[in-house]
Structures are given as C-alpha cells and as structure tokens.
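What follows is a short report on a single structure.
All protein chains but one are shown at their positions in the complex.
Labels run A, B, C, D and E following the written order; every chain starts at residue 1.
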Amino acid sequence: MEILELIQANLLTPIILFFLFGIIAARIKSDLKIPEAISEFLPIYLLAAIGLHGGIEMRNTGFENMLIPMFVAIGLSLLFTLNHYQILRRLGKFNIFDSYALASTYGAVGAVHFSVGLSFLKNQGVSSEGYIAAILAVLEPLAFILAIFMTNMAVSKQIKAKKQSFSDDDTEIDVGLNQTKTKLSKVLHESITGKAIVILLGSIVIGYIIGKDGFESIKIVFDDMFTGAIVIFMIEMGIIAGQRLDDIKKVGIFLTGFAILIPLFNGIIGVLVSTALGLSIGGAVMFGLLMASASFIAAPAVLRHAIPQAKPSLYITSALGITFPFNIIVTLPILFTISTLVHTGEGTIDLFNYITEVFS
Amino acid sequence: MEILELIQANLLTPIILFFLFGIIAARIKSDLKIPEAISEFLPIYLLAAIGLHGGIEMRNTGFENMLIPMFVAIGLSLLFTLNHYQILRRLGKFNIFDSYALASTYGAVGAVHFSVGLSFLKNQGVSSEGYIAAILAVLEPLAFILAIFMTNMAVSKQIKAKKQSFSDDDTEIDVGLNQTKTKLSKVLHESITGKAIVILLGSIVIGYIIGKDGFESIKIVFDDMFTGAIVIFMIEMGIIAGQRLDDIKKVGIFLTGFAILIPLFNGIIGVLVSTALGLSIGGAVMFGLLMASASFIAAPAVLRHAIPQAKPSLYITSALGITFPFNIIVTLPILFTISTLVHTGEGTIDLFNYITEVFS
Amino acid sequence: MEILELIQANLLTPIILFFLFGIIAARIKSDLKIPEAISEFLPIYLLAAIGLHGGIEMRNTGFENMLIPMFVAIGLSLLFTLNHYQILRRLGKFNIFDSYALASTYGAVGAVHFSVGLSFLKNQGVSSEGYIAAILAVLEPLAFILAIFMTNMAVSKQIKAKKQSFSDDDTEIDVGLNQTKTKLSKVLHESITGKAIVILLGSIVIGYIIGKDGFESIKIVFDDMFTGAIVIFMIEMGIIAGQRLDDIKKVGIFLTGFAILIPLFNGIIGVLVSTALGLSIGGAVMFGLLMASASFIAAPAVLRHAIPQAKPSLYITSALGITFPFNIIVTLPILFTISTLVHTGEGTIDLFNYITEVFS
Amino acid sequence: MKLFNVKLLTITCEILAQENIIGILKKHEITGYTTYEVDGNGARGLRGQGFKNEKNVKVEVIMREEKLPDVVEEISRTLFANFAIVLYVSDVGVLRPEKF
Amino acid sequence: MKLFNVKLLTITCEILAQENIIGILKKHEITGYTTYEVDGNGARGLRGQGFKNEKNVKVEVIMREEKLPDVVEEISRTLFANFAIVLYVSDVGVLRPEKF
Partner (left out) sequence: MKLFNVKLLTITCEILAQENIIGILKKHEITGYTTYEVDGNGARGLRGQGFKNEKNVKVEVIMREEKLPDVVEEISRTLFANFAIVLYVSDVGVLRPEKF
C-alpha cells in the first residue's frame, strides 16, 4: 500500500501535474506551446546542471568505485537491448528495422527521465552517487551503437546473399557494402558527438574541476532553478505526448504492453543489481531508472540516419507517449519503494522472490 | 496630493522605467528587440506564476466566497462592453465592426496589466485575494464571446434583411448564415482553449493542489524571479508601444479620450463595487484593475477571426499605446489610493461624491 | 610567479572552462548549439545587468569624478585606434579598408569582456567604480565613428584625385561624395542607436534612478543570476570561436601577434593611467580591460555597412578567436596583478620600468 | 528523368489568415502544403515587428492545374478584402504527379 | 481566373545587406517585398552558424517587368563586389497586377 501512497504523492508534485496539464492542453487542441528556442535550450540546461552536480559529487566521493557499476550498467544495457530485439522480432512480429530501432530506444537512456528522478529524490530528501551522471553519459550512445551495428550486420548479410545469387554485378554490391560501412562510422561519430553527451560529459568534467566552491557563483542558475526549469520543460513534453496520443492506436496492444512492462522489469533488475553492488538507496533508484528509461529526444536524431527504414512514429510514440508517463508516475515510486525495502534489509529476499515470480 | 506622490513613486519603479525605456528605444529607431521566443515565452511564464500564486492562496482562504465577486465581475464586464459599444457607435460614429471590436477589447481583461498590478501591490506590501486570478481566467474569453455573438447577430440581421428583398437566392444566404454559425462555434472554441486561459486555469488548479509546500521547490522560478521577468517583458511591450505611437494619430481624439477615461471609470467602479462586496484593499485594487484593463495580446488573435472587418490598428494601438501606459502609470496608483480611502473608512462618502461629480 | 598562479586559478573558473568546452565541442564537430533566441537575448540581459549595477554604484558614489577618467578613456581609445592603423597599414601591409576595420575593432570595446571582468572581480572580492559602465557605453561607438570618418576621408580623397584627372564627369563624382556623406550620417545614427549602447545607457540611468532599494525586487534576476548567465553565453562564444579556428590560418602570423600583444599593451597602459587618475584596484582592472578589449559583436554590424570592402573574416576571427580567449585567460589576471602591485605601492616604479622595457 | 508540369500556388498573408487558407485547401481536398513565417511590407504597411500575430506567413501548395481556379477564387473572394495578402502562381516540374 | 504575368525577383544575401537592398527598392518606388532568414553555402562559405549577423536573408519582390532591369542593375553594381549575394528572376502570375 505504501507504493500507492507514494505514487499518489508523486502524482501531486508540480513536475507530474504540469506534464499532465500539457497532455490535457494538447487534447483540447489549445494553441499553448513553449517556444522552440526555449524547449531546445532546456535539455541543454538540464544536462549541464545534471553534469555539474554529478561532477561535484564525484570530486567529493572519488570515482574509483564508479568503474564496476559502469561496466555492469553497460552489460545490462546491452543484454536488455538484445532481449528487447528478441521479444519484438519473435513475439511482436515487427520487421527487422523496427525491432532494432525499438530495442535500442528502450536499451538507451533518457535524460529527461534522469532529471525527473533527481528531482524526485531531492523531494524525498535522498541523495545519490554523483557518478551515475557519468553512467548516463556513457550509456547514452551505447544502445544505439549496438543497434546500428546489428542492423548493419543484418543488412550486409542480406546484400551478401544477393551477391552470391547474382555474381555479375559485384562492384555495385561492394560499393553498397562500403557505403554501409561509411554510414556506420558517420553515425558512430554523430552519436558520440551528439549534443546531449557532449554537454553532459563536459559539465561532469567541469563540475569535477571546480568543485563545490567554484560552483557557488553559478549555483542559483544551475541548482536552485533546476526544478522550476524541469516544470517548464514538462509542459512541452506533455503537449508533445498529448499530440501523439492518437498515434498510440497505431502502436498496437503488443507494443503498448511492451512499453509498460519492459521498462518496469528493467528498472527493478537495475535497482536490485545496483543494490547488490553497494549503491545507496537513491543511487539504486537512479540506476534502476536509467535501465527503465527510454530515449525520445536523442533516439530519433540517431535512428533516423542509422535505420531510416524504421518508423519513427513507432519508437517516438511508445517512448514518449507511453513509457515516459508510466515511468515517472508509476515506475519511479515503485523503484524507490523497492530500493528502500532492499536497503533497509527488511524482506530483501522475499521481495526478490516476489519480483522474480511476477516476471517469470 | 497623495495620489501624485504615489504616481511619482510608481513611475520610478523598474517596471515602469523599463517600459518607458522601451518606448524611447523604439522612437530613436534603435534595433533593440527582445527575441521573439523570449517575448512569446514570457506571457506564458507570467500567467503560470499568477495562476500558481492564485491557486495557492485559494487553498489557504477557500473559494466559497469567490462566487459572488466572480458573478459581479462577469456582470460588470458585460455591462461595460455594452456601454462601450453604445459610446463608440453613437458618440464615436465608428462602424459596427470597429465598435464591437473596441468594445470587447476594453470589456476584456489583460494579463500584463494583472502582472504589473500584482507587482505593484507586492511593492506596497499589500496582498490580494488569490481567487482574483480565477476571475481573470473567467473574464478573459467573456467579452470576446459577447462581442462575437452580438456581431454575428447584427450580421445575420443584415443578411436576413437582404434575404427578404431578393427572395430568389435563398440557399446561398442560408449557407451564409450557417457559415456564420460554424465560425461562431469555432471562435468560441478558440477563445476558450486559447493559451492564456489554458495556462492560467491549469496553474490555478495545480497551485491549489500543491499548496505552499509543493510550491517550495519551484518558488525561486515562479515567484522570486517574477518581477525581473516582468521587467524584461516590459522592455518589449515598450518597444512595440513605441513603434505604434505614429499610429495614434490615426486613432483620433475621440478614441484617445475613450482609451483614457473609460478604463479609469471602469476601474473606479470596480474598486468601489468590490469594496462593497468585502474584498481587501489589495483585492479591490486588482478587481478594479481588471475592470480598467484592456486586452492587447489575446484580442487580436480572437478578433481577427471573429470580426475580420474591424481594423486591428485601431484596437491594438489604443489598448497598448494609450490605455496600458496610462493604466499602469496613473490609473493603478489612483485605484490604490481610492481603495485605501474607502477601506480605511475615511471620507468614503466624500470620495464617492467626488468621483461621481468628476465623471458625471 | 603570482601571475601564473592567478592565471591558473582563473582558468579553472566555470566561465573560462565553459568557454574552452565550447571550443572543444565545435572542434569535434558536435551539433551542440545554444538556440539563437537565447544567444541573442543574453547580451541584452548582460548589458542591462551591467548598466543597472553601474547606475546604482554611481548613485552611491556620485559621478562628478567620472568626467576625467571618461575623457582620458576617449583620448586613449582614439590614440590606440590611430596607432593600430599605422601598425596594420605600415608593418602589416593590410589594405586601407582592412586596416581601418581592424584598427577600430581593437580601438572599440567589448561588452562580453566587460562581463567576464566584472565576474572575475566579484570572484576576487574586489569592487570597481560604477561609472566604468558609463565609460563602456561612451566608448562603444567611438572607435567606429573615428574609423568610419577616417575611411570616408580616405575614400573622398581618392575620389577627388580621380575628379582632377577626369574633370568631365563632375556630377557623378559629386553624387558619389554626397552618397558617402549620407552613408556616414546613417552609420553614425546606427552606431549610436545600436542595441548595445541603448540598453546599456538606459539601464545605467534606470539603475541611477531606482538605487539599491528599487533594485531589490529584480536583484535575483539582474544580479544573482549574472554569472550563471555568462556561463551559458560563454558556451556559445566558445562554439563560435571554435568554428572559426580554421580561419585563423588565413589571419596570418602578423595579425595573430597583433591580436595578442596590442591588447595586452593597451590594457597595461590602461591600468597604469587609470591608477594614476586615482581609480581603485578593481576600477583600474576594468579600465585596462576596456582598453584591451576588442569588439566582436557590435563590430560586424557597424563595419559591414561602414567599410563593406573590409573582410569580416579578418576582424571577427582575430577579435573572437584570438584576442578574446587570450584576454580573459591571460591578460585579465596580468592586469589584476599589475593593478594590485601599483596600488599597494610595492615596486610601482620597478614595474613601470619593467613594462616599458618589455614593450619598447 | 521525366518531370510533370504542375502549378505552385504561393500565398503570403498575415499569420492569422493561415487557418482560413488551410481550411479552404482542405475543402478542396488538398492536404499537402508547406508553411513558414516571414516578414514583409506592402499595402498594409510593415509586418513582422511587434507581436507574433502581426507577422506574415507563406503557404506554398503544389497542385494540379485543374484545382487551381477554384482555390484561387475562394481565397480571393473570402480573404482579399479584410486581410493583408498576396498570391501568385508559377510553373514547376515534379517527378511524382500522383502525389498532388 | 485571369492571371497577369509579372516578375518575381529573389535575392539571397547576407543579412547585413538587407537594408541596402530595401533602400534600393525604395529608391525605385517599390514598397512591397517579403523577407525571411535563411542559411546557406556558396562562394563565401557556409553561412548561418555563429552570430546572427552572419546569417543570410532572402528578399522576394513581385514587380512589373519594366522596373526589373534598373533594380537588378543597381543591386549588382553596388553589392555584388563586397557582399555574399545571389539573385534570380522568375515568371509568376498574379490576380491584381495593379498592386505591384
């Protein structure tokens, strides 16, 4: 029951309420809109704030003990991405392109999720390990790189198969293969130099260098205003999500279920694994939230080039229209409750059993 | 004399000074300009702040006693609108379209006025009833709806008159009437889902839900920064007003007088009536300011569709170029002085006599 | 050695680090970018904050003693501009147009420099005379006006020379001369009503009027948020500087040297002269920084019209890509050290000797 | 490369008339168009300073010649009198005429 | 629907030359035009990154054929040498030729 209360309390915070408000504004076809320049700027600001905060914390706590959680996060992310692909391709009967695109959308991480999570913890008076911001930065391009790599493998295989049957126009196919490789390296470059990663990594480094004292002069902008800025961003996210609600019908029941259950599952695994690795209550929540999150800002930019055959209406709509609201309203309090339970020791094993029962 | 001192003190606040500065910048043809995205965002921000503030206050004070003031405000607003129409059409000899458009511009309310009023009261250390934000939200579309309705009635009558004279092309006229009705319902939808009302109502509800505690995390953005944000917005308002000063010649003497005296008259009535209803000093000022205010942001968007035959250069120029400066510089301190007088009991009746003498 | 330590400490502040970060982001071809509306708004905001701050200080300290420093600044600025021209034209062998354009770019002042300087002093806990903001405002158009005037003189002379050789088409040349004069007066108007000067002067006046008390309600926006806002602006400045690094090759070795040494020289002269005039430690630093600064935002807007024949790639690239980074990273701490030395009396004369030795 | 001749109708008008234009297009079963905000000057004076509602918008519609007269007629009949508006038609070649 | 043939002059140039262009139009008594900011690439390199002053602008002018040569001549004479600029002319049909 505690979870329900927490969900309810979470539901009544400005962040969630303004998100729901945005959805309603879109549904009644209001012309309300956050100007483009503002809604383009806000993610940059949020990532800078997250990065600075993370970097400052890392300076306090050191980053030696960040390596294991990071590699585990990478491993989990890759595993999840492969798992998503199997589920989508085999059970969901999606074509190869949509399957890879969706698999990586859900294997990837979302910075907006992360912001909301930080704010949620702040509200609960719970802190988290600063290096999780660094994990966010490393995970960001990872699932895409994997998905791009796999898709290219698959496409190459198809082309090679064709090559064997029509062995006369060899050169053209070689050109095709070469093009694919060029594209791969270009997409790699793009996802690593993508603005989200660059500002996040840069701010982590700067936060680490300046520390708490150097941060003092910019604290009001990059810390005190953080939640207010998220609220404004959530209005726009709500509006965009609301505009896409009609598309959810096209998404279908299977993907809707996927978009709710898989993140929850990934998130719970994330909480349990990171707790086992020794992360704090808050750290485990953020770790779990990373695993649960799906990417809806970075994904289209990368996937549209990497897998142009995949339908963006599928992966954006499910990530923003279904997963994101569910995650910030329901999953986040659940992860917090579980993290609290397993950290305070009470019923750790019971819960483990319970979870594995439910999702097996 | 007290009024003059208050006007002078008000004149020397950042809000008014930056507004005047914007006018000067426009007059000397400087290229100074607040970028469009910022000046589009600021009203949304201001309305969200007003709404949150109002909602939180309403949670403290209840909203039972808001019903009577609201209905009185609605009644006054409609009365004023009709009164404006008569004056403009009969005395001002404006055509039917311009008369309705101007009547509703001045019957409507202005959110920028409201922001400046709140800031003025803050400066004076006086608070106001939170529910006046709700009255603002309800009044916003009202005068337009009335004006649209009346204009459509008038146009229908004209068409019907024509119908009787040329009874041969019935169907075309019926189509015309139907189109008019469709347009009416469309305009109604548009004015109710207009961004100003939507963000204002939404924020009131959210403020009511989250209360003072929930507001804490976003207070710095939505409260502490409020006056600074108005200042920035006032630069742009000043620039736009300054660019329009040339148009004032086209407005004519009659409308110039109207744009100064009518708002003052409406405002004073508003203060007196709301004082009689039991509103506080600050509440009566805000109520009066609502009555005195004219709409220059929402008006064009609605009126251009509803009464396309009316000239926007008339209603925007008079509302922004004449009424707004006069209201925030002169009317506001006058309303405050009157409200103080009638609330402290001293000379209530005298003042009443004085006012009625002046405006009779 | 103290200087090196100070340079290092300065290097590790958020402002410098985010600027370097912006350069790196541009070099790795990241798509990171501050939206145009934001980066257009920030200089307006920064100038308003500078102006308000200066005006409030002037109210405290009076502005009688501002006249001499201002005239000295004007004199120095003009001298420097002429000096730059001689160096560029004679030693650098630049054509007449590029020489005048560059001379005035470096004779002019830069508001971003000024913001960084104020923030640097704040960090050091040192204050400066408020009227230096007024000197900034007056110097801003000055070097341009001089350069425009000189260029026009030069062009007129050329035209007249032609006139004497072909005395048949008199009228056409007169028209040409007239056009040149019209252009001159237009450019004068433009540089005086330019947005930077207008907002700066306006804010100084408003700051003077409202004083510390009137500032209270907007202090959070126009003072507390100042350094945070600069940081965001510096990301964009870094990105633009980074995009131009390739152009530096085109700038050539001579201009690169000029862009480093001349500002340093001008700055040191500025510190010494203003110290002699009795300015405080911080005041002398700001005065010196003004002399050292080059204009890269206002310059193109004015010079492109005034001297269209000059290559903007030269003057923008050298001012933003070379001088600005060098000034805020190296020159600023040097000026501060020198100002401290000459103010605390220790080794004033020695330093003077040292300096004159170095630059003679 | 075979190009097919179609018409490009370009309408420059005040932003608050955009909805009306698109309504008219819809009525004539045209769902493809491109829009963008512009500034301008004309009989109704300088537009694009001040409030966003006082900007202009350009609406560009690639369409078959058959539909053009009716659309143009309706726009000029319903909007020319009360709105700042300019309209012109040009010839363009497209690859997939069935799209329009 | 009767369309009248007029010319559409389109100038793409750096934003700081816009004023000069509009000055030339005014000199030739042309007060109608449409402008909007664009990015671009050309002989003077990529434009539109960095400072706003380094963007391009497009100026579109519907005009009668008679005025075209003089306007084009003055633009090319005064601006081609020092500014990033491209200019082209096309044929369009309008309803109200008296407007231009």
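Everything that follows uses one rule, which is that a residue touches a chain if its C-beta (ideal position, glycine included) is under 8 Å from a C-beta of that chain, and two chains touch if they have at least 3 such contacts.
Computed from a predicted model, the values in this text were never measured in an experiment.
The chain not shown here is in contact, across the full complex, with A, D, E. Across the entire complex, the residue among A:V126, A:I297 or A:V330 in touch with the chain not shown is A:I297.
The chain omitted from view is touched by exactly one of E:L3, E:I22 or E:V72, namely E:V72. Listed residues A:G75, A:G257, A:G278 or A:P308: the one in touch with the omitted chain is A:P308. Interface with the hidden chain, as seen from chain E, comprises residues 10, 12, 36-43, 48, 56, 58, 68-69, 72-73, 76, 80, 86-91.
Those residues of chain D that touch the chain absent from the view are 1, 3, 6, 8, 31-36, 62, 90-96, 99.
Residues of chain A that touch the chain left out of view are 36, 40, 240, 243-244, 297, 300-301, 304-305, 308-309, 312, 316.
Simple rule for what comes next: only the chains that are shown with their structure count from here on.
Chains touching both chain A and chain D: B. Overlaying chain D onto chain E using CA atoms gives a rotation of 120 degrees, to the nearest 5.
Judged by contacting C-beta pairs, the busier of the interfaces C-E and B-C is B-C.
Distance between chain A and chain E, defined via averaged C-alpha coordinates, is recorded as 47 Å.
Once the centre of each chain is set as its mean CA position, chain B and chain C turn out to be 44 Å apart.
If each chain is reduced to the centroid of its CA atoms, chain B and chain E end up 41 Å from each other.
Multi-chain contact residues of chain E, defined as those touching 2 or more other chains: none present. Multi-chain contact residues of chain C (touching two or more other chains) are listed as 35-38, 40, 220.
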